[in-house]
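Okay, so here's the structure we're looking at.
FYI, not all chains are in this one, though none of them got moved.
Per-chain residue numbering starts at 1, and chain names A and B are given in the order in which the chains are listed.
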Amino acid sequence: MSASENVAELMAQYRTGFSLPGPLYYDADVFEMEMKAIFGTQWLFACNECEVKEPGDYLTLEVGRNSIIIVRDDNGEVQAFHNTCRHRGSRVCQEHKGTVGRLVCPYHQWTYDLDGTLLSATQMPEDFDPRRYSLKPVHAANVAGLIYICLAEAPPDLDHFKRTVTPYIAPHQPARTKVAFESVLIEKANWKLVIENNRECYHCAGNHPELLVSLVEAALPNDTRTHWFSELMLRKAQEWDALGLPHRPADGGIEFRCIRLPFNEGVTSMTMDGKPACKKLVGDLTERDLGSVRMFHVPNNWNHFLSDHIIHFRVLPRGPMETEVRTTWLVHEDAIEGWDYDVDRLKEVWQITNQQDQHLAEQNFLGVRSDAYEPGPYSPAGEFMILDFNRWYMATLAAHLPPGAPGLRVAAE
Amino acid sequence: MSASENVAELMAQYRTGFSLPGPLYYDADVFEMEMKAIFGTQWLFACNECEVKEPGDYLTLEVGRNSIIIVRDDNGEVQAFHNTCRHRGSRVCQEHKGTVGRLVCPYHQWTYDLDGTLLSATQMPEDFDPRRYSLKPVHAANVAGLIYICLAEAPPDLDHFKRTVTPYIAPHQPARTKVAFESVLIEKANWKLVIENNRECYHCAGNHPELLVSLVEAALPNDTRTHWFSELMLRKAQEWDALGLPHRPADGGIEFRCIRLPFNEGVTSMTMDGKPACKKLVGDLTERDLGSVRMFHVPNNWNHFLSDHIIHFRVLPRGPMETEVRTTWLVHEDAIEGWDYDVDRLKEVWQITNQQDQHLAEQNFLGVRSDAYEPGPYSPAGEFMILDFNRWYMATLAAHLPPGAPGLRVAAE
């Protein structure tokens, strides 16, 4: 049985409304196909553009086995390259972040311009043509200050996403922020369980007391289960309309979500007491009580845009069994630590929430690997966003299967 | 070549009287077949029932990737379940042992009765039928206080074993004990090498000086090699007959062994000086000089039942290359630590013996993985019990091969 036959057979076992067949969470063939069909094809969130503020500032990230350099070039554009020297393949940038004049491979000093062009390589013969040995480019796109990359030669469309979400997040001016804190967790769980965990708050009541100080578990604009929330939503909608801040659910289909939702009554930030985390607001905002814009984009990114800070979450698989979750807390670029904000207070809620989620995803993964695991039913009320994610996942994977494979039928349903 | 063809070919290389062909100790296909044919089919020792004494007391164990819950239900029965929530698969019990009122999955609070029935699941739709989502049951059997489990739907017969060994071990009343000490070793060796190590005392003279204070290396009731032992055995047999304690080898075939054998002259317990480990005897015993009942049951359990304590050994593979060995030392439930027994003294001999055996099994495994390894001859005098084990192993594996596979021939010999 070939790898794609194996994946197709596993996909054919999928039933809509139920969690995925076990091996889709850990099979090596599935992971290799995901690396091609999803992480090698789709737009992936990389970082905030403020993380590479000046020409020569770079940051690296790992998409599976592939190391990528994000760098600001001399024209002020953010570029992305494969971090593998065209000589013998060495990693060029060997730190997580830094600032350079040129991209110099430490092995034999092959030297690349910030636009990827090979500028010099000593000891090479006269007929050596450096123009054939530029760093391999990776597509990069800037969505209101958020950098997304795509490893495919021909990236899918990003315009609809960009056009749609910009009005929601632009008022928070993500590009005019700075990273106040960064955390990286290595979770022993398949990346899809990390995403599933994020796509529902059914688990919040039992696990996230700190998060629920601010977050309303069942918060949807037309939620009728809780009368008080309907009233709150109505009131906030009027205030936000008056401020010109969009808040209704954006039309993202199953690929992205963007919406502004209120926090609990009286809460203005995601802190332990619900009070502000930073005196200075982001962008040119003057109003504190803005809830947060919640933006999710398949396959690897969600965010909160608050009045006083922004939080980006980035999910990258390291293998079928291990996932990196990077969280960055950003404040206004002119905010002063110790005066405007205290880092411990700023990061507290999501740092503990992340740890709780790591534990949940890891225990989920352990259980899913049991021979006794059988896909169970999602709650349509509490887990509908996972249904969307799984639909997107199955369709995206199916698009890479040979025509006529059994998995296609399922994904087309 | 399919996985079962691979296993069949490896089995066909087996020669009776010789250690197994190398790959049977580490090949991934072999391990997967063992997980089905042996650990997914046979009765496995889990624990002593005193470890889940009261309703709601639970304990978890890992059979390969499968986590199992052992729990005392509200009727006082010991039950076993797969430890994977029927919702999205999370581990339900996340500690090694504990006490609960209900089995509540920490992820979304799906709540199961102690008999596995799903009692509540919030946010599920009206047509959700909780009766279809009980925890998946695992068979559990109580053999005079020892809990065995079987992951198969239709477990093999256990009655002959139970009926046969109960008269030997019942006088020690295992259920009326408590765990005085527990050790868990993770050995970097295939589980079969751990079993082989236990099935012979040929290695004792060179490695286990502490154990040989009590244990007689070549101790068999009809052993004629050592005149003094024949005399000792004869004398003890008369004493034990008078006490109504069975001692002759039970008829366990190649599946189990049960026998009472004397220790060295004057020794009553497995301690460094051969003197008692616990003042209070187990059960209602009044006589100290009882040697020990030695009971082995394929594939994963051996025990010593002494006059003053009981020792259970449980072997569970974590993968082809790694094995968990759990040892529990049990004393009378009313014995008082510090007065009746000292934990250090109680555990001393087997703790050091276990460490010695871990080293031996690990060095054996390293050598077996060499390309130069070639199965060598067992000693018929010193290693006959391994011959039995290997016969059982080959036959059990062969029963899961497709008919006509080469391994079948060998196993049938």
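As a convention for this text, a contact is a pair of C-beta atoms (placed from the backbone, for glycine too) under 8 Å apart; a residue touches a chain by one contact, two chains touch by 3 or more.
On a predicted model such as this, the values are computed, not experimentally measured, just so you know.
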Inset, instruction - Fill in the total copies of the single sequence across the complete complex, 2 being in place. - result: 3
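Basically, only the chains that are shown with their structure count from here on.
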Inset, instruction - Return the distance between the CA-based centres of chain A and chain B, expressed in whole Å. - result: 47
Legend entry - For the chain B and chain A complex, residues of the former touching the latter: 35, 40, 64-67, 82-92, 94, 106-109, 122-125, 128, 133, 136, 151
Legend entry - Residue ranges of chain A touching chain B (in the complex, touch as defined): 19, 22, 196, 202-203, 205-207, 360, 363-364, 366-382
